[in-house]
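For this depiction, one protein chain was excluded, whereas all remaining protein chains were kept in their positions.
Read from first to last, the chains carry the letters A and B; within each, the first residue is number 1.
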Amino acid sequence: MSSSERAVQRLIYVTDLGGTAVFAFEGALIAVAAHLDLFGVLVLACCTAFGGGVIRDVLMGQLPPSALRGWVYPGTALAAGAFAFAFASSVHVPPKLLLTLDAAGLALFAIAGADKALEAGVYPLSATMLGTITAVGGGTLRDVLLAQVPGILRADIYATAALAGSAVLVICRRAGVPVTIAALGGGLTCFALRLLGVWQHWQLPGAS
Amino acid sequence: MSSSERAVQRLIYVTDLGGTAVFAFEGALIAVAAHLDLFGVLVLACCTAFGGGVIRDVLMGQLPPSALRGWVYPGTALAAGAFAFAFASSVHVPPKLLLTLDAAGLALFAIAGADKALEAGVYPLSATMLGTITAVGGGTLRDVLLAQVPGILRADIYATAALAGSAVLVICRRAGVPVTIAALGGGLTCFALRLLGVWQHWQLPGAS
Partner (left out) sequence: MSSSERAVQRLIYVTDLGGTAVFAFEGALIAVAAHLDLFGVLVLACCTAFGGGVIRDVLMGQLPPSALRGWVYPGTALAAGAFAFAFASSVHVPPKLLLTLDAAGLALFAIAGADKALEAGVYPLSATMLGTITAVGGGTLRDVLLAQVPGILRADIYATAALAGSAVLVICRRAGVPVTIAALGGGLTCFALRLLGVWQHWQLPGAS
């Protein structure tokens, strides 16, 4: 393995881990708001954090999924979930900070997922889909467990931002752009689209 | 590979593709009726079209699932979904035509799924289950995402028709009947049972 391949793998690892903590924290907050007990809060923290990556790994046949290899991923998600459970009422997280961190997590998951799929030889269109699934699959699974129609299906530029970021990364990499630049391009596309969408109240069209 | 094996593989491919378009179109119409946005409509089109086949491929360990190999399957489903989104209000599809096409899709998915499972060496009872899952899994996943109890669990001769068609194909093939005749027998069983069931208002019994 060359040093650049090692750098790519380390990038994927670190981005995955940072997004894991943010998503677990958010999932736990939503579970607390839904009056789940401690076990339910930790489950929803893990589902939100791992769901997308696990679905991606299952679909790619890379099993067991990376979330179950070693204790770092589960440990990170459980710690973030427990923190949210313990301090949900006493710590006030500014909504804009959470929104920004979530947009960063979304971008990181999308490009990490799309890149992992490309590296495994998945076709470009499918790799773009898998990047999107990595980014939004966890939140979708969480909403299903709460018996709600997943928010991403109805409103907001959220999944669309993940899709655009994944597509940019896939197109760049297929065009021979170095992976770090492709990842930056895809990640910034997703991050900027998401924040612009919230700021400008963008909505996708519904059918007439 | 002999020419008859190639014919079988081509048959499976074409039936899968035809059913994909019909199911994606139907899923998109239901998503439009549920007031989802464009992204949600395309997701539900893909889930309805691919869901059953993806669950089958995951359970059989044939990963990535056939729906993610190449761009033909995703492209077909996305095109059918986008068409339904764009013309949902201006094109009127006669309910009886949609019902008949859906019954055909159901039959095609059931026999293609059961046959693929048999070819992979799955046991007959499990192959029958996998055929049924291929046929009704997508609609079930769509209903779960819409936070509804899947219709197939409650009413109508729908899943039962898929089960009967799958069983006929499995029994015929285990008895040495040539694959084309077994597929015809299974497909017509499912198709006829479904249409007869709607026409005669057949219901499975509920518990007393």
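Convention: contacts are C-beta pairs under 8 Å (C-beta built on N, C-alpha and C of every residue); 3 or more make two chains touch, one makes a residue touch a chain.
The shown structure was predicted, so the numbers you read here are calculated from the model rather than taken from an experiment.
> Quick one: say which of A:Ala110, A:Leu145, A:Ala161 or A:Val198 touches the chain that got left out.
A:Leu145
> Sort through B:Thr20, B:Thr48, B:Ser66 or B:Thr160 and give me the one touching the missing partner chain.
B:Thr160
> For chain A, which residues touch the unseen chain?
Considering the whole complex, chain A reaches the absent chain at 31-32, 34-41, 43-44, 54, 58, 61, 63-65, 68-71, 74-75, 85-86, 88-89, 144-147.
> Of the residues in chain B, which ones touch the absent chain?
Those residues of chain B that touch the unshown chain are 58-61, 122-126, 129-130, 140, 144, 147-150, 152-155, 159-160, 163, 203-208.
The definition used in the following text is that only the chains that are shown with their structure count from here on.
> Using mean CA coordinates as chain centres, what's the gap between chain A and chain B in Å?
30
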